[in-house]
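First the structure, then my questions, so here it is.
Only a single protein chain was left out; the remaining protein chains are all shown in position.
Chain nomenclature is as follows: A and B, assigned in order of appearance, with residue numbering initiated at 1 for each chain independently.
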Amino acid sequence: MTDAIGVPRPRLDAPDKVTGATRYAADGWVHGLLHARLVLSTEAHALLRGIDRDAALAVDGVVAVLTAADLPLAASGRDRTAEPLAGEEVVFAGQPVALVVAESEAAAEDGAEAVLVDYEPLDAILDLQEAMRPGAPLARRAEGGPEGPDLGSVHATVDRGQEAEDGEQLSGNVLDVVTRRAGDVAAALRASDAVVSATFRTPWVYQAYIEPQACTAWLEPGGTLVVSTSTQGAFATRNEVARAFDLPLDRVRVVAEPLGGAFGGKFALVEPLAAGAALALRRAVRLVFTRSEDFLATNPVSAQVTELTVGARKDGTLTALSARMLVDRGTNAGWGLEGTTSLLVAGPYRWEAHDVRGYGVQTNRVTFGAYRGPGAPTAAFALESLLDELAEKLRLDPLELRLRNAVVEGDTGIAGRPFPVIGTVEVLERVREHPLWTERASLPEGEGIGVAAGYWPGAVEPAAAVCRVDRDGTMTVVTSAVDMSGTDTTFAAIAAAAFGLPVEKVRVVAADTSAGHYAGASGGSKVTYTVGTAVLRAAEAARAKLLAAASAELEIAPGDLEVEDGVVRAIGAPERSLTVEELAARALRFGGRHEPIEGLGGSAQARGAPSVAAHLAHVRVDRETGEIELVRHVIVQDVGRALNPALVEGQMRGGTVQGMGWALYEELAHDEVGSLATGSFLDYAIPTAERVPEIETVIVEVPAPDGPFGAKGIGEAPVVAVAPAIANAVAAAVGVRLRQLPMTAPRVWTALRDAGSPASGT
Amino acid sequence: MIPAPLRYVRASSLDEALEALAEPDARALAGGQSLVSILKLRVVRPSVVVDIGRLDLRGVESGDGELRIGALTTWAELASAPELAGPALAAVAECAASIGDLQVRNRGTIGGSLAHVDPASDMPAVMLALGARVVLRSAAAQRELEVGDFFVGPFTTTLGEHELVTEVVLPVPAPGSGSAYRSVEHPASGFALAGAAALVGPDGARAVGVTGIASVPRRLPDGVDPESALEGIDVYGDRFAPAEYRRELARVVVERALASAASRAQGERE
Partner (left out) sequence: MPELALRVNGEQRSLEVEDRTLLVHALRDGLGLTGTHVGCDTSQCGACTVLLDGRAVKSCTLLALQAEAAEVTTIEGLATDGELHPVQRAFVEHHGLQCGYCTPGMILTAIDVLARDPRPDDATVRHALRGNLCRCTGYQPIVEAIRAAGGTPP
């Protein structure tokens, strides 16, 4: 049993993946398949006056050109499930307006080119701060008033404004304001020995999963709509598809295919398009986004402006935090990140007073979506940069400042709830003793070390799982959790350890919505914590069945039996034993006398398990070109329990490198009319092997009380504080502070020049 | 993602290729790393694509103080060609080894790249500094041009409609020369934000070619100090890298390329 947990093992699906046997969403063969291509809006805000399909329909191989009116849409609302193709109003450049379906991908592409769209341009609101001012053009026209939609919308193009609770005048583009206040911030700042303030800007950032979004949908002869898709959540997708077309849940079957990366971007965005086409045409339709379409028309995470002020006393105690956080939603009216980011801006630290306000603002850009730790990297960039500045002003060690204020279990967070078990102190103490930190003073000119810490609160959602023993004595674990981070491999280890089988005898199946057991979408850092717990309990329940059967066969009480390595033995009398295979064979046959050895387990944790990850970044800055070289990097993370250290390190490194992309390279930039200017990998730089260093991973284990064997979700914490660690390292190296991401070479060069750097040649 | 409909013709001889290229709206396909990329984005829609990839235009030959490089020689072949070893022509292999990526280097050709002359491509700067010539063949004739006269604008050369680049001719620099190539790449595309190739002779004479900063790669006027020479160029800027930054980058890469070329000229190991 000890052999299954805590041992680095390759992923169960690795052999299939390295041989090309894995079938991703675009790979399966389907009889009579048609292929779809999108027609995307070229206007950021416009009325859709007409779509001329004639030329497209004349293209050889084109079967149909579908618009919103052609899909059997039945949901109300303006979100991308209810409105997968634009209705009367186009609200972002890149919005799908039509779907061309053809016998081949090439024909679909030929057809999509030939579709003519007539737009009547409207004022586009693109600037986040402009969008908030009363009188700003609305990004989306309000729904019609009593006079009917047209007149109502005319009145509602220019915003009437709204008033926030303290009299702040805001436009109708501000969809949500979150306020978190406690204590007297003004007084606390006055009483502080150091106060620092700055404004931080982060851009739109693209998840850039290497597998573009892909979905195939068809109707089975009996009327079930099957949706085979690259998604993070089978049941969540089923809900959205059913809602889109007003279908009963049991008429929709979602099959989650192996995921080629998602990182938050694959949540039921594209299925309504393929499903709508399949329903409209009664044919199987496959929609595979081209990379260009994926850049334009999916759901990247959005830009943010954070105005932050923090104060401390001279002994380093943090006093007050005041923040105003403007969060661009694009045209996503359904949900926002202002709540999360306004919580996370406090970091894993104690504050005596706080006043945080988060605004969710719509603009004429693509609907934003989630990207690994959404709302956290943006908040941490601001906070962790200013903490270093506070330390500098107070002449304190920046790590000691963080340690002095690090939250522990029971401390109240700014949402008013106590923190559960959290490893802030343990992580920071490990950072403190790392040679990269202790030897940071002895670096050559132009090099520096920076530190930063971040956390992700983790999430919870009920889950269920079944562990089923087959006649050969092997076990099959059944969930419907999408394996994004290697969780299937972890489930096998959990089940093996809890049941008493060698891990090689356990396989894991993620079943579709018709036969799977409930799991929420994979994301939020909860799969190991929640589904893993369900698997653990399912294995224990199966073990109880095993022991009941063994007890009957051996005539020994279950309490006097143990299970190890696939053998059930009498404790203290090992010669009295039966193998799991023997017991299964006696159960699973005609006339068998024991129930099948299967167990169902469920979980519903009340609280999430947060994970803290701190970073040490060693940079070398080329003053002449502004290029930042990442020389070395260390991540220290509290993971609860590393059930499979190889998988845990994979998340730590992968999240760290994504954070390096945030820090140095990644920005979705738009032009002055709202079109995406960086819509391909020619312009949008994700980190390459050459540009990232080796990353040392240090695992700290502070067991999560409610997680399987003390484990918890750890996939998002690694990305949170990378950018400020690098920014702090740049400040240490060359004395300039960058407050905008990404810290591109031109921006670094400009900052050095403005600071009067000797090497800048001016 | 998928090219517009086109007709594909595979040429098995130079004459066949030139004849096929005489058709209206025909394009030559060598390694395809530039052409297939723009076909896929439907930026160009030739009616005929003439695959010249199997013609016998590969390899490096030396003689008469010159190297003759077949137009279809790939970057990978150039990066490891023994004829290009040594300090004098080091810029060629140094540049070839850093163009694009490993897969691109296995297919991309010197002739294809020079004929395409992307204003941010690397090898044109090296050819300019080394005083290279291109050999152009048509059905009726053959001519040679200095690359400086061949590159005339963004993606524009003086290649005639019915001509092909068949060879690149490199004068071998005098013994005691050194050359180098330095660039700062755009982190996404890998193209040069600013790139400079330098040739330093045994007497200290210098020749510099620059790319990435203007509408066409160009040779800096000989004998003028680089900073003044760059002042005479209308430097291009964009949202990512504004003109004043690029101008400064150009100065830096020119300086670094010259320093490296000079130390190679002196036989110093870097």
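Heads up, the rule we're going with is that a residue touches a chain if its C-beta (ideal position, glycine included) is under 8 Å from a C-beta of that chain, and two chains touch if they have at least 3 such contacts.
Remember, it's a predicted structure, so these values are computed and weren't measured experimentally.
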Out of A:111, A:137 or A:212, which residue would touch the omitted chain in the full complex? A:212
Of the residues listed, B:40, B:143 or B:239, which one is in contact with the missing chain? B:40
Kindly state which of the options A:134, A:183, A:261 or A:558 is in contact with the chain not pictured. A:261
For subunit B, which residues lie in contact with the unshown chain of the complex? 1-8, 10, 29, 32-33, 36-37, 39-41, 49, 51, 53, 76, 100-104, 106-107, 189-190
For subunit A, which residues touch the unseen chain? 8, 10-11, 13-24, 26-27, 29, 105-106, 207-212, 258-261, 263, 288, 290-292, 484-486, 646-647, 649-650, 653-654, 656-658, 680-682, 686-690, 692, 694-695
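Quick note on the criterion: only the chains that are shown with their structure count from here on.
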For subunit A paired with subunit B, centre-to-centre distance based on mean C-alpha positions, whole Å: 43
Over in the complex, which subunit B residues touch subunit A? Could you list them? 1-2, 4-5, 42, 184, 186-189, 239-242, 245, 248-249, 251-252
Residues on subunit A engaged by subunit B in the complex (per definition of touch): 105-106, 109-110, 113, 290-292, 624-627, 664-665, 669, 677-678, 681-686, 691, 744-746, 749-750, 760-761
